[in-house]
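In what follows, a structure is listed as structure tokens, so that the remarks can point back to it.
Here the complex is missing one protein chain, while the rest keep their positions.
Moving on to subunit A:
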Amino acid sequence: MTRIKLPTVYRVYAGDNRSVEIEAGDVGKLLDALTQQYPDLKPHLFDNDGELLSFVNVFVNDDNIRDLDGNATELGERDEVFLVPAMAGG
């Protein structure tokens, strides 16, 4: 199982969970499974063409998937995935 840590703004769309555990082989499959489980989350992660929104970063452990293999980034048992959308509170 891979643990996905959700930012505060998304928890309301994901059953108020701070993190969710999902079994998936890569990041694309993981995000598919996550948004199937919590459909309200989908418009906050993907645009109408299914592309990840520009203001959301996805990290596997400390690396951005942009610097890895994007959606094809493989996931292991101990990996943690972080969704990190922009925030500006001051």
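The rule is short, and it goes like this: contacts are C-beta pairs under 8 Å (C-beta built on N, C-alpha and C of every residue); 3 or more make two chains touch, one makes a residue touch a chain; residues count from 1.
We take it that contacts and distances are computed from a predicted model.
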Among "Sugar ABC transporter ATP-binding protein", "Phosphate transport system permease protein PstA", "Protocatechuate 3,4-dioxygenase subunit beta" or "Molybdopterin-synthase adenylyltransferase", UniProt-listed name of the chain not shown: "Molybdopterin-synthase adenylyltransferase"
Touch residues of subunit A, complete complex, unshown partner: 5, 7-9, 18, 44, 53-55, 57, 59, 62-64, 66-67, 82, 84-90
